[in-house]
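I have placed the structure first, in the form of structure tokens, so that the comments after it can refer back to it.
Every protein chain except one is present and positioned as in the full complex.
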């Protein structure tokens, strides 16, 4: 019996990428109400726009839009086979913008361009920068983002490619912040969320310690990540991971984002719409059995041109594991003069949310 | 960075409640077919009305109604932030009536009134009685119930409020038992459920030992409870619970009700419609890893006025953990002259089911 290992694609290595190279990722994906229910069940999210049809309609949506993070995870999953199957680590995100609401029944098609390449000095790996975009069945772009990821080289002896590092915005500019068509937060009723705190009530510099905690078991994060058809081995293959330094399956960082955003509900109930992610770092790995907590900080506030009904809050969402926010002074410590994340910090996310005024 | 813990609502304490006080609970919730599939998957329920569209239509429903217990859990979850976030224990339910079928696409809005208050002699907590009602998007009441719950006081030195204990019916009277509009059990075909035993075949006093057992893992009950957007910490936060006397996450009692009702299928296949719950007690706590069993007792039988196609059975559903029904003589033992539940008993539920005749 002849082996045909070549038919089973093992992913790109660093030297397979070229600046300007484009990928049309496989497996377009239609979103269903089953995805939405699983997302609620796996995160415990209570953000009202995504679970109450009449509320979404009153606020100007055609129907209840799916959570933007669910759309992101599904789109992100598509990029894994081409971009990050041989990744050492996902280093960061930038300029993630949710351009249009995604509804049940929409199908996402995802593309990526290589916008930067930089070999590591070790010669064993390099950083690949990609710009990814998801389109719906009508060919409308619904979300886009940039990420950079460290990818193994197949052959460390092979000479380095010319270095090209793209310029990435630290923050999505207000002028680029997409507002869903027809959005009308003037209709907002505070009883829908149980919180009276709206845009005007938040102050720059304010920190909110969210009181809830959520333990995530292996079945939970693997169910979520399989739903997103993300096939990175580190999340699923205990046989492989038992031999790694982790000793167990790694949680998909995107699930940590979703869990922390859900935990941030209490204290930010009216941050109804996640409009853009400015940057994100997975500060430490997470595993099944970890209990997550979060705090938020108000980094900035912005009025939106011509709108009296809605304002933008720039928030920093800090995710912790196995430690309550009130038990941690800050996210970083000084280690021989160098600032690094405390071991309890798993997420440092900087995003724009839209809130009624 | 200024802390803003006040924005994160920490729940009401006993002294925050006033007799006659009303709550319109947050996060109205649209039911989806994803919720229904998850409910099937998490309970293993085989009740035919909720999983076979053509059967439901033949029996007079517009389409397959969702399981009444699913509607209850979602509605109940809404009441948690206002009523029981600081609860010591959920003490009981009464007069739970399913007034109208709930269908996929319906949105539940939930309200509660405080109908009773009684401080405990310790001064550390008190009992709050609430009357809760769920409405659909057409403002039709679809279910209602009363429950009482022991809630911590914020300040044990504060004097007691005037005691007011409501009268609660032990059993929902037949005249108050709601029959779904259009219900026609005359069309019932025994092959749909595989059981020939209908209303006429059950005798008052009869006990049915259900043969199936179901082990529930932590991922199962937490997935269910997050789906219901019930945010009581004891179910989710292992970091917290590790320090409690339980040492681990507590299972939401409602999930135990659903699992035991599903287990009761074998022997009560034709108890097609759960019409009302007379009372319910969570006799002992349950945890991930417990295996559930159940027996049922026929407490009463009643004809319904003017109906030859359908009768009501009053059933007692006794839920057990890690013990088969045939290995337990009764639910109680005598402990120094006092009757109390055996440690294997987790549920004692008294309900009315509708069955074809």
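Labels A and B are assigned to the chains in the order they are written; within every chain, residues are numbered from 1.
In the analysis below, contacts are C-beta pairs under 8 Å (C-beta built on N, C-alpha and C of every residue); 3 or more make two chains touch, one makes a residue touch a chain.
Treat the numbers as computed from the prediction; the structure is a model and nothing was measured.
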Residue in contact with the excluded chain [from A:124, A:233 or A:357]: A:233
Among B:41, B:169 or B:247, residue touching the chain not depicted: B:41
Residues of subunit A in contact with the chain not shown: 1-5, 7-10, 24-30, 32-35, 37-38, 81-82, 105, 107, 137, 217-219, 222-224, 226-227, 229, 231, 233, 236-240, 249
Missing-chain contacts mapped onto subunit B: 32-38, 40-44, 46, 48, 51-55, 64, 191-195, 197, 201, 203, 205-215, 217-220, 223, 266-269, 289, 291, 293, 297, 322-324, 326
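By definition in this document, only the chains that are shown with their structure count from here on.
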Interchain centroid distance [CA atoms averaged], subunit A/subunit B, Å: 36
